[in-house]
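Could you have a look at this structure, given as structure tokens, before my questions?
What you see is the complex with one protein chain gone and the rest in place.
Up next, chain A:
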Amino acid sequence: MSDLSLSKTVEAAPPRQFDFDRALNTFGAWTLAILWALPLLYAIWTAFHPAAYEANFELFAPLTLENFTKAWSAAPFAQYFLNTTMLVTLILVAQFVLCTLAAYAFARFEFPGSNILFTLVLLQLLVMPDILIVENYKMIRNLGLIDTIVAIGLPYMASGFGIFLLRQTFKTIPRELDEAARVEGAGPLLVLWKVYVPLAIPTYLAYGLVSVSHHWNNFLWPLIITNSVETRPVTVGLSIFAAVDGGVEWSVINAATLMTSGPLLIAFLLFQRQFVQSFMRAGIK
């Protein structure tokens, strides 16, 4: 509709070419969006219908919640949800504090070795976390933290990506604001709190979303470092359905998948506008 009204206002330009370009764009966007949404739509379809309709599409197939009850009772999901929530909150809070302080230091303070240290932080981005599993395990064991929620989060708290991202954001904040605050008598930490952090909120939001969704979905490390129901996250509960030997029950798997990813999906839909805007401003694409 909007392109119709637009084409009317720009009479001078050759309307046909303009329309074509626009239509192609719209078409491309819709195709990508549908392709992206298909697995999700399929998951929703199978989760709410009996197993017999997994592969046959029938508009008026009977609806059921049985798959959800089956999935819910296959593992202690209530406990797992609590664990995952605690885990992502813990990691996010720790990351915000550590990365903010480190990024502030790298962005605004000159100290000997700062370049070498920052290079080391950047190197962290290049190392695949999987390579470090054994070393991390040894470290956690020496700390006596095996099978705790803190142990799952600890290796991720000092995030190189977070430090890098916040440093770049802090660097774009005009020094004049910083100096003005100092003239008013604010110390370095107060300046950080009153000037830098508020201006970097879009970055925090965007980084927070990436971090939460990554740790919500993380599987191998939590599986390796924990042993008991009291510490394990939802992904470990979900893995019990991936039992190839016994034949895969898509309807139950999809019900479980929707259940575990549900909170994230709902949160994203609720805050969609803020997230998209903060991504544009923070420059994470």
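Here, contacts are C-beta pairs under 8 Å (C-beta built on N, C-alpha and C of every residue); 3 or more make two chains touch, one makes a residue touch a chain; residues count from 1.
Just so it is clear, contacts and distances are computed from a predicted model.
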* Match the chain absent from this complex view to the correct UniProt protein name in "Peptide/nickel transport system permease protein", "Chemotaxis protein CheA", "Carbohydrate ABC transporter substrate-binding protein, CUT1 family" or "Sarcosine oxidase subunit delta". => "Carbohydrate ABC transporter substrate-binding protein, CUT1 family"
* Out of A:134, A:189 or A:265, which touches the unshown chain? -> A:134
* Asked: Which residue from A:34, A:65 or A:93 sits in contact with the chain not drawn here?
  -> A:93
* **Of A:40, A:82, A:117 or A:145, the one touching the omitted chain in the full complex** => A:145
* Asked: What residue numbers in chain A mark contact with the hidden partner chain?
  -> 54-55, 74-75, 86, 90, 93-94, 97, 133-134, 137-138, 141, 145-146, 148-150, 220, 223-224, 227-228, 230, 236, 239-250
